[in-house]
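And now, chain A:
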Amino acid sequence: MIFNRRSLLAGVTALGGASFLPGIAHAKGSVIATTYPGTWEDAYRTVVAPMLKKKDDIDLELAPLFAMDQIGKAKAARGAPPFDVFVLDPGPRIVGLEGGLFEKFDATKLGNLSKLPAGFTDDVGVHVSAQVVGIAYNPKKLPAPKGWGDLLKDPWVSRLGITGFQTTFGTSSLIELSKLFGGSLTNVDPALVELKKVLPKIAAVGLPAAMPGLFQQGQCDVMYTNTQTVATLKGKGVDVEFVKPESGAITFFTTMHIAKGSGDIGNAYKYLDLVISKEAQEALTKPPYNFLPVNKDVPLAADMPMKNLDEMANYVQHDWAKINPLRAAWIEKFNKEMAK
Partner candidate 1 sequence: MQALAPTPQQVAPAGRTLDVDNLTVRYGAAVAVDGVALGIEPGEVVALLGPSGCGKTTLLRVIAGFVRQAGGRVLVDGTAIDHLPANQRNVGIVFQNYALFPHMTVAENVAYGLRARGQRGPSVDQRVERMLEMVQLGAFRARLPRQLSGGQQQRVALARALAVEPSILLLDEPFAALDRNLRLDMQIEVKRLQRQLGLTTILVTHDQDEAMSVADRIAVMNRGKVEQFDTPVAIYDRPKTLFVNGFIGTTNLLPGKIAAVVGDTAMVELGAGATLRLPAPQGIAAGSPVVLSVRPEQLVLSPIATTDSWAIEPGLSLPLGSQLIHEARTVDGAALKIVEPRRHTPTEVPRRFCALATDARPSLFPRSTPTATE
Partner candidate 2 sequence: MTSAVVTAEIYGERRSLRLAEWQLALPLALAFAALFLAPLLLLVATSFFNDDKITEPGFASWAKFFGDPFNYKVIADTLLLGLKTVCATVIVGYPLALVYMDLSPRLQKVLLFIIIMPMLLSVVVRTFAWIVVLGREGVVNQALLGLGVISEPLRLLQTELGLVISLTQIEMPLMLLPLISVMSRLDPNLRDASAALGASRWRTLFTVIVPLSAPGLVAGCLLVFASSTTAFISQTVIGGVRLIYLPLVIWQQSLVVYHWPLAAVASLSLVVSVLTVIAALSYLGRRSSRHLQG
């Protein structure tokens, strides 16, 4: 084998350019989409993939990644994304937007566009599901908390599990907590001050991904989380109930976006159209998946904290364009205030 310097350099550059991610080869008639690990991955593998194969003869390859990891990997790939479609929460969505990671989105290519409420698409992507964040507690161990403030009082505080600003639900919950003590969307210091006062009593401070496990093991019996996690835990036989805080539950939409540089934009649109279709949304709404649907033709499940999507206008929503620039500092502050 003969190497010359140029071919070697080309090789090294290619390696560096593709980063250390294993490249996923595009099969003909396929689309590579990210999905959140856990319930999302199960649901999309079981429900959406067979539908897409049947309807459009497209193979759906799923890459289970948290929103933050998707942004990180897409950034590292520099124009050659390892997947075609993102699934993101509001915070990472803005990071991706600022990073120019998304293809321009043409909503008219969606056959089911008319089934979505107005404003559920924009020029970067489409809303595919709603999430509602509130308080989960174990009814066998604790009385129902009324609002965010109860989390810092006995008996709840000594059984409380918290997470920091890494996730959308964590950040949103801490902002709501902060508001009770004089804080605001851009000022979470009061929440950290109050948390620090009761810190020795708090049962667990963990990574977001670890919280359901800690709750299941009884390490903590009350935490802030989304309705879907509660439904999933219930499905596993865990004693857990969702509480809408008296100051209002937080809601946000999960969105999907086509990655800039995707090789299969046509297939990506077909995938997105299927995701918002009535049949897919209906199937995803059912247990054990418990998604909140965006399709107007699909009714919400009976045990959801709202009757229909219009009610969501009354829920708390946060402006992530204002939150994102502050989050790095908040994370550092959380580290320092909570560290032993």
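Inclusion criterion for the candidates: all candidates are chains of the complex that A comes from, given by their letters.
In this text, contacts are C-beta pairs under 8 Å (C-beta built on N, C-alpha and C of every residue); 3 or more make two chains touch, one makes a residue touch a chain; residues count from 1.
Predicted, not measured: the structure shown is a model, and the values here were computed from it.
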- Task: Just give the number of the candidate touching chain A here, out of 1 or 2, all from the same complex.
- Result: 2
- Would you pull the chain A residues touching candidate 2 in the complex into a rising list? 8, 11-12, 15-16, 20, 68-69, 71-72, 75, 95, 163-166, 203-207, 210, 213-214, 217-219, 327-328, 331, 335-336, 338-340
